[in-house]
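Note that this complex is displayed minus one protein chain, with the remaining chains in position.
Up next is chain A:
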Amino acid sequence: MIQVKNVSKIYETGEVETKALDNVSFNINDGEFVAIMGPSGSGKSTLMHILGALDTPTSGTYILDGKKLENLNDDELADIRNRKIGFIFQAFNLLPRTTALKNVMIPMMYAGVPKKERLKVAQKYLEMVGLSDRMLHTSNQLSGGQQQRVAIARALVLSPSIILADEPTGNIASTQAEEIMAIFQKLNKKGHTILMITHEPDIAEHAKRIIHLRDGKLVEDGNGHKQKIAAVKSKVI
């Protein structure tokens, strides 16, 4: 259960203040599949980083499974990032010159999973994302879509209850985007909560709920939006 209460994030560059998030509040229940949409600069990524415990809000509270994150120390936050949240970056963020297998094993190394088991689990997840023949390729030998799938496998290995994906299909071809959405659907059916940022309406359609941000403010939240997108699309066609 994710509870976000009056969260704001302000960046100060010299004397200019930029409000990346402005008093945003919402709840997400376990097992939801939520898309976050909005134009660039609307604060989507900032929100995602805060939800992923990678950044802290300037004000407001973020409660994850009943725990206020502002009260946790650095190591407790590291544990949450490690076990509770699987984060998929828009830029993949794989370790360079490192094999897909090794990249996927890293979170398990920090979780203290025994070595033999790490290998087994990493292989299982790489197979799941369809990379069984690319396990020993280093990250720079893989295509964008393949790198993204390695990043997904890495986010899943400790089967976190929440998966956060920042434009998971932003840097890859549309055919591969559908494959990745299929993986997300499968994970959501298994009970994982999924939050993803996207600005592509057809990708957002996979979600059951859409949160709309503009200028750091939450402007729309709900299922009804799904129909609106469909209407817009039919007009365009």
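As a convention for this text, contacts are C-beta pairs under 8 Å (C-beta built on N, C-alpha and C of every residue); 3 or more make two chains touch, one makes a residue touch a chain; residues count from 1.
One rule holds for everything that comes next: contacts and distances are computed from a predicted model.
Novice: According to its UniProt entry, is the unseen chain "Pitrilysin family protein", "ATP synthase subunit c", "ABC transporter, permease protein" or "3-isopropylmalate dehydratase large subunit"?
Specialist: "ABC transporter, permease protein"
Novice: Could you tell me which of A:K19, A:R83 or A:R214 touches the chain that is not displayed?
Specialist: Here the residue in touch with the unshown chain is A:R83.
Novice: Which of these touches the unseen chain: A:R97, A:K186 or A:K208?
Specialist: Within the whole complex, the residue contacting the unshown chain is A:R97.
Novice: For the chain not shown, which residue from A:I10, A:I63, A:I106 or A:M128 touches it across the whole complex?
Specialist: Looking across A:I10, A:I63, A:I106 or A:M128, the contact with the absent chain belongs to A:I106.
Novice: Identify the residues of chain A touching the omitted chain, counting contacts across the whole complex.
Specialist: So the residues of chain A touching the unseen chain are 49, 52, 54-56, 74-75, 78-79, 81-83, 87, 89, 93, 95, 97-98, 106-107, 109-112, 115, 154.
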